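A quick write-up on the structure given underneath.
Of the protein chains in this complex, all but one are displayed in their positions.
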Amino acid sequence: MPDDVKNKAGLLERLQFIDRRYIFIFIALAVIIPLLLGLRFEEEPSPIVLALYDKIDEMPPGSRLLMSFDYGPTTAPEIQPMVDVILRHACLKDLKVYLMAVWATGQSLTVQTVEQVLMPEFPDYEYGIDYVNLGYKAGNQGLIRVIVDDMKRMYSTDANGTDIEEIPIMKQVSSLKDMDLIVSFGGGFPGIKEWILFAGDPGGIPVGGACTAVSAPQLYPYYPNQMVGLLGGIKGAAEYESHVLNTYPEAFAKTPTPGMNMMVAQMVAHIVIMLFIVFGNVMYFMYRGKERKLTLEK
Amino acid sequence: MNPKTIKWIIFVIVLSAIVLSVYFVSLDRGSFRDGVFVTTAAFLTLFIMSFLYKDNPYYKFAEHLFVGVSAAYWMTMGFWGTMVPNLVAKLWPGSVRGVLPALADKDPSLWFLIPLFLGIVLLMRLSPKGGWISRWALAFIVGTTAGLNLIRYLRSDFIQQVNNTILPLVDKTEAGISFWGSFSNIFIFVGVLCGLVYFFFSKEHKGFFGGAARIGILVLMLTFGAGFGYTVMARISLLAGRMTYLFGDWLGLIK
Amino acid sequence: MCGLFCVWKMLKLKVAIFTLLFLLLSCFSAVAQTEEEISDTTASEEPSYRIPKLAPVTNLEVQDSPDDAGGEIELTWKLSADDTEDNGLVSKYVILRSQNRTSDFHIVGVANHQDTSYIDKGTQDGTEYYYKVVTFPKYEGEVRLTREEIDPLMDEFPEFTELGIKDVSMLAEYDRNLAAAFIDEILGISAVAGPVKSSAQWFNSKDLDTFIIGLVICTSVVIFIGLARGGRKLFLRRIGGLQAIENAIGRATEMGKSILFIPGIQDMDDVQTVAGITILGRIAKTIAEYDTKINMPVSRSIVMTTARETIKEAYLSAGRPDAYSDDMVHYITDEQFGYVAAVDGIMVREKPATCFYLGAFFAESLIMAETGNSIGAIQIAGTAMPAQLPFFVAACDYTLIGEELFAASAYLSGEPKQLGSLKGQDVGKVIAMVFIIVGTAFATLAAVTGSETFLEITNMIKSWFSA
Partner (left out) sequence: MWRRTVPIMITFFVGTVLVVAEFIPHKPFGNLGEDFSLYFDIIAVFAFILGGGNLCRVHFSKIYRGKTDWQFSIVTLLGFFVMLAAGLFKIGNPMGIQGDVTAAGSLFADLYDSIFTPLQGTMYALLAFFVASASYRAFRAKNIDASILLIAAFVILLGRTPAPSLIADFFAGAGIGFMATAFNFVPTLTDWIMDVPNLAGQRAILIGIALGVISMALRLILGVERTYLGADSK
């Protein structure tokens, strides 16, 4: 706003156009404070989240779970909490975990997840026996189409270059059909949709998903016929975390719940934005009222 | 204090913060490498965020670094991801034995002389005289774009959307006529038609037509408002993610 | 009071005793049950699982897949009598193929139970093939085996290696001799179907509807281009955003500031980028005439090349070729957010008077539009990305919504033949509206009257519009 207008304008008018940096400060605080305080609300799991939870919870120990990391660093804030909580749940249930990625960017995220969650929290899990990292392979949906029938055609080694034949956990796996559940993380392309269309449907393998909040609506139509369940964004993560926490209070008492914490931050920031909208409108109408009065007096 | 002194003071503070961060994070994680990595990422995050206050040298630094690194990143990916496997390996399979042994024994595919030729033609721009010939490559690209998109949009955005809009205006369920369902279907019907009327170019928005176009605008406004509101939450989660990095991974304040 | 308390105490005792008893009982029964279970399993060690021979599929028919590029053969059959929807005996159908009627059949694929068709995608065009379908049984409680146990079995029955270990593992429940008899005694083998050859077709008949609709729309565009070229006057209404473009350039000229032009972040293979570049061609001419500065950072190299060519020509046709410089267009990076970081920097440092965002945008739309807003620039946006339109509408002064982006260059050119194409577009809209109205009318009639005829008509109309 030019300076002369600024000087003439009354307080009301100026409030209408407050420096946006004040808004920025409020948003930053709205996000940081709940995160620092570790605030969290209990969330009631929605049916679609509960469905995936139940599926994993009911799998007998030793069942095979494939987790595909189909996302990148930009969406990691939303996806990672879901990866972490599902991995924890799977390890708690003693499932055999197979990690892979159809996104190139997923490769380093698998390594990171193993280093930050699996190894410190589940020291009994042994590489090659209880879990394996198959790494990233190019080919998008083409890759899925091949491994649904034959795993070894695409994977001759794991992510570390070890021969597949020498990895005990791979001995019982010849194709995706040997998996008891596939969970794809990430809503982009290729992602959950491709897993459903090229692995779940033709192979008769249960597929679940976890994706960003924005892409969730496009995936709802697949539930419950083609997709076991779906976690959509931070809310999905928070619901899952909350439910796991309620069901296994001892095992999960000390694990972080980034989803639940971020959910509070999101909510507060959301409310701050709404308050600003209300504030802006109130100022606008008050100013307009005053202006009208002034013109009438003249 | 003159501004220059303040700038230097800030610079010294930032520099010492970086050094301290590297030291403490390395100590905490037991690896110097981690210390450098985590600190770099954290300070680059802060540098970018500083733009929200105003433009400053730290943002400029991060911005310029980002441009250089990311440009090279995509070029490298183009080279190893497209050029080598999709051009060199297709034309001269034997030559990639050292890097992509899996592709070395395939038969050469001469079709790929087309992109090779066009690629070289495009590079003719660098020569001072033959620049005009690069238009051939551009013409090929534009032709491809036009041809591919014509049918693609016809299928997914025209035909499919018309199909989806054909709905009964009366929503009959087992329990009889559903008021909400019928209302929704009528809303979609009227909304799509009025929206289309709004986009008409060859008719003035007047009279009945103008009224329909007006409704069309209002429906579009509803769409835009809803689209905006729906995305807000996802955007905040991104910020929450960055903050978790700063206060958790870096400073260790969030467990 | 005291009495009540005594009663309460007694009750508590009773409850405790009762609970204890109950617990004991349940433990006992649980133990008994496990014993029972164990004895059950030992009993079934005997080869008591005589599975009846499964009924084969019937009516097996094979044909070349229609409307394809060749290399595919389609199989259809009627379900085996044992494949019932609830608790059938069939687990899957195994597809066998050979080049002669009697021998050398090998597995080409597997269909799930309840499937009645399969497409063999690995045929050679022109070769004759014969097929049969084998009904495969379902087993409860599959046993998972180690590779060492399975390998010998696989050697013995090479046909089954391709079925996956899970399926072979159950063979171990049989002794060897039983396994040898397995194929003949248990699997239901269909009659041989064939011969059949695969071939490629020259027209995809499924796409006929699409072809006709496309043809009608394209023809109407072409006709109107022709009419306009022939001198027919066509009316076109004014679009607010386009009027604003002219004013925005004027404003920048008056203020002596530059114009920032962003053609989106996609490459030339996105038609929105092409639309942005064509608008650039028109704008650049005005810019050249006004002698305004233009700054165009781009995120794709080909866009850079094309934009330079476009601006150069605009300057040429405005009669000021010497005022053109290649530096007007410069490449930044292909990376979405790296590009945005740099564009934001340019905005706050150069403070352009006008910003154009015309092309394909993603999440970065709002970052740029908000920064542009903070420096007080006039902002004109246009995109066909439905997800980004809300942000442009909220943060920019004018937004060309979807179709308007593509129409803009035709409008700005003022050439009759270009404007004619817009009229042709409107014909497409009329077609869409007519079919929506007619289809909806029949769908409504079908819903109200419950008449089959109306439903059929509705479905017919819908089938024309299925991609």
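Note that the chains take the letters A, B and C in the order they are written out, and that residue 1 is the start of every chain.
In this text, a contact is a pair of C-beta atoms (placed from the backbone, for glycine too) under 8 Å apart; a residue touches a chain by one contact, two chains touch by 3 or more.
Just so we're clear, the structure is a prediction, and the values are computed from it rather than from any experiment.
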Practice prompt. Give the labels of the shown chains that the missing chain contacts, considering the complete complex.
Written response: A, B, C
Discussion item. Looking at the full complex, which residue from C:340, C:353, C:443 or C:457 touches the chain that isn't shown here?
Written reply: C:340
Fill in: Per the touch definition above, residue among B:18, B:41 or B:251 touching the missing chain
B:41
Worksheet, complete the sentence: Logged for chain B, residues touching the omitted partner chain are 36-37, 40-42, 44-45, 48-49, 51-52, 57, 60-83, 86-87, 98-101, 111-112, 114-116, 118-120, 122-123, 125-126, 132-133, 135-151, 153-154, 156-158, 161-162, 164-165, 180, 184, 187-188, 190-192, 194-196, 198-199, 216-233, 235-236, 238-239, 241-242, 245
Worksheet item: Where does chain A touch the missing chain, residue by residue?
Response: 17, 20, 23-24, 26-28, 31, 41, 73-74, 76-77, 104, 107-108, 111, 136, 161, 217, 267, 269-274, 276-277, 279-281, 284-285
Item to complete: Extract the touching residues of chain C with respect to the undisplayed chain.
Response: 67-70, 200-204, 207, 210-211, 214, 217-218, 221-222, 225, 267-269, 271, 274-275, 277-278, 280-282, 300-302, 304-306, 309-310, 312-314, 316-317, 327, 330-338, 340-341, 349, 363, 366-367, 369-371, 373, 384, 386, 389, 391, 393-395, 401-407, 409-410, 413, 415, 417-418, 421-422, 424-425, 428-429, 432
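Quick note on the criterion: only the chains that are shown with their structure count from here on.
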Worksheet item: Taking each chain's centre as the mean of its Cα atoms, which chain lies farthest from chain C?
Response: A
Discussion item. Can you identify which chains form the pair with the largest number of contacting C-beta pairs?
Written reply: B-C
Discussion item. Please output the residue numbers of chain A that touch at least 2 other chains, ranges allowed.
Written reply: 74, 214
Worksheet item: By residue number and range, which residues of chain B touch two or more other chains?
Response: 231
Practice prompt. Could you please specify the touching residues of chain B with respect to chain A in the complex?
Written response: 52-53, 230-234, 236-244, 247, 253-255
Worksheet item: Inside the complex, what are the residues of chain B that reach chain C?
Response: 48, 51, 54-55, 59-60, 62-63, 66-71, 73-75, 122, 125, 134-135, 138, 141-142, 144-146, 148-151, 153-156, 158-160, 162-163, 165-172, 189, 192-193, 196, 199-205, 220, 223-225, 227-228, 231
Item to complete: Spell out the residues on chain C that touch chain B in their complex, using ranges where they run on.
Response: 209-210, 213-214, 217-218, 234-237, 239, 268-271, 274, 302, 305-306, 309, 331-335, 337-339, 341-342, 344-345, 348-349, 386-387, 389-391, 393-394, 401-404, 407, 422-423, 425-426, 428-429, 432-433, 435-437, 439-440, 443-444, 446-448, 458, 461-462, 465-467
